[in-house]
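Handing you this structure, nothing more for now.
Note that one protein chain of the assembly has been removed; the remaining protein chains are unaltered in position.
Chain nomenclature is as follows: A and B, assigned in order of appearance, with residue numbering initiated at 1 for each chain independently.
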Amino acid sequence: MAVAEAELEAIRPPVRVNWTPYLLVLPTLFFLGLFFIYPMTQAIWLGITDPQSGAFTWAHFQRMSADLYFRDAIRFTLIITALAVPLQVLLGLAVALLVNSRFRGHSAFLYLTALPIGISDLAAGLIWLSIFTERGYLNAALQGLGFIQNPLIFLTYENRDWLLTAIVLTEVWRATAIVMVILLAGLQLIPRDYVETAGVFGAGRWQTLRHVILPLLRPSLQTALIIRTILAFQLFGTVVTLAGRQIPVLAGEAYFWYSIYRSPNVASAYAVLILLFSGTITWLYLRLLRIKEEEIKA
Amino acid sequence: MAEIQFQNLWKKYGKVAAIKDLTLNIRDGEFLVLLGPSGCGKTTTLRALAGLETLDRGRILIGGRDVTSLPPGRRGIAMVFQSYAVFPHMRVYDNIVFGLRMRHVGDAEQRRRAEEVAELLQISPLLGRYPAQLSGGQRQRVAVARAIVMEPDVLLMDEPLSNLDALLRLHMRAELKRLHRELRSTTVYVTHDQTEALSLGDRIAVMKDGEIVQCASPTEIYDRPASRFVGGFIGTPPMNFLEGVLRRSNGSVAVETSGGAIPLAGVGGAAVDGSVIVGIRPEHIEVLAQPQTGSLPAEIVVAEPAGPTQLLTVQAGPQILKVTVPSDLPVQPGSQVWLRLNPARIRLMDPSTGAALAAR
Partner (left out) sequence: MRLRSLAIYSAALAISAWVALPLVLIAIAAFTPRDILYQWPRPFWPEKFTLDTIRFFLRSTGVWQSTLNSVFVAGLTIVLAFAIAAPAGYAVARFRFRGRDALQLAILTTKMFPATVLSIPLAVAFIRWRLYDTLLGVAIVHTALSIPFVTVIVTSVFIGISYELEEAAMTLGSSRLQAFFRVTLPMALPGLAASAIFTFVLSWNEVFASTILTLNNRTLPALIIDSVLGQGAPLHFRFAGGFFMIVPALIIIFLIRRYLLTLWGVTVR
């Protein structure tokens, strides 16, 4: 029985010194164990333990759910996520497809649309604050165009809908860049042959998109959706900048319970809640967008 | 002196043996080709010789020195990789003198040898360039230059021509042959292309499943293959094989096939009556318009023009054979012809083992 040359190719990097890779990997394992696994278990432990006696208790979770802001926090976090993520993905896909069509100037376009990767949620919030604030650029534009006389107040407690819109808009503006890069990388992996074949067999552009490109893009879409949804669940800087505590969100509540109310336990309860949401959503995505192995292998 | 000895080499990957009890002696200055299909172990053998693979058992000697436990840099070898492995971040000149630098050869000497070798390989104008600016063929020559500038005892080449286009490959084959004639270094060359092997090698070691099935000169391998495998592997188009039964009658020997009896030139030694395989190369079959004694009836299925010759696919009874005929021979697909096998070129083989029978 012979070993196929191709298999030899894969085995090439010699496993000469058997324990070198383990040594190299050890620091990472140790670090991750200490600063990931430990905090995770700690978070759960903090959420269900009485700080004084150390006994098991639901008190923190109860305190969390009884809180004034709790229901709103969950509601708003979900709303923001449900609105922002699909918009990001659609816009990101559109940009990726545009770049991939390689029109003249597409490189410059790519670099420009990728810029927001370097912008934090806090900075994005401040930027759009300058637009939405009472004496901000949106009002300036509306007044300059003659639509209004006096400034409209967008970011106010009475106008929850506008607050949400501003937050979703900012988040879409900022986070589309990452989605775009992930999807573009996936698009570029699709060989031109597939698209050309579809064309030869009579598929129009939209048909090709629906039946050839999007299915082949599933892995990238899955990745982008998971990453962006998890990050949307922890949105903090943008919300706080634009809406203060008018729009409670889970991450914000965790922050307030830790810093202001000085209860790391209830804050941990919120953290655990975020963890649960993230885990569930990821599991859902993986199931719904189940990628079969055979589909990927060309 | 740079003769090489492989003594009972074994190399296993898990339960699979990539090299099985391989023993071979290579003479000083010889150009030895390791030839075989994918997975036969030829590359593993070369890499073991280079010191890039460890052996489970066995010894390798170069120039009488046991190098089995020495690292690649201390075996007196130089290697040309299939992908050339030319360092992309260094200029051609720096690539060529890399090995010399590792051995702390003086700058002046480095320059002298580099220029000499560049001249030999006709890449002198490229010395200041980066590999990215070179074509595949040029990069290949840089890889060869980098190896031979070391004046190694042994030169190893792992399918160096397989990434070149057909025309360039032809040209480089002749170049390598010329180089070997000039440098006379012991060369071990791995390839799966039997045309390359036949053209370049002083001797060819045909390998299958980790073992050497025949090691001999190109002529010997071509005319007297040691087994059905070797006969079928070497030669384009490959050797034809017919099943038949060997029979002696009235002092003459013939093989009876479903199409008729094929007379043989004579039977030496150990041929026993019984079933055999007749091996015959396409160019040793004559196509006749009329039947003759000892010819087989056949029908022409396809005729492919191939420049100076034509390649015919013929159906002789249940067997399909390939026959090479001159291009001006008038042939009609569908027509009936008779085939005459040149008795002097028939090679008989044992049907169960595939080994060639001493008969002829």
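Assume a residue touches a chain if its C-beta (ideal position, glycine included) is under 8 Å from a C-beta of that chain, and two chains touch if they have at least 3 such contacts.
Here the structure is a predicted model, which is why all the values come from computation and not from measurement.
From the options B:Ile4, B:Ile19, B:Leu34 or B:Leu52, the residue with contact to the unseen chain in the full assembly is B:Leu52. Across A:Ala82, A:Ile117 or A:Ile153, the residue that sits in touch with the chain not pictured is A:Ile117.
For subunit B, the residues touching the chain absent from view are 50-52, 71-74, 77-79, 81, 83, 85, 87-89, 98-99, 102-103, 146, 150, 156.
In the full complex, the hidden chain is touched by subunit A at residues 11-13, 15, 18, 20-22, 24-25, 27-29, 31-32, 35-36, 38-40, 42-43, 45-46, 91, 94-95, 98, 101-103, 105-107, 109-123, 125-131, 133, 135-137, 139-141, 143-144, 150-151, 173, 181-182, 184-185, 188-189, 226-227, 230-231, 233-234, 236-237, 240-241, 244, 250-251, 254-255, 258-259, 264, 267-268, 270-272, 274-275, 278-279, 282.
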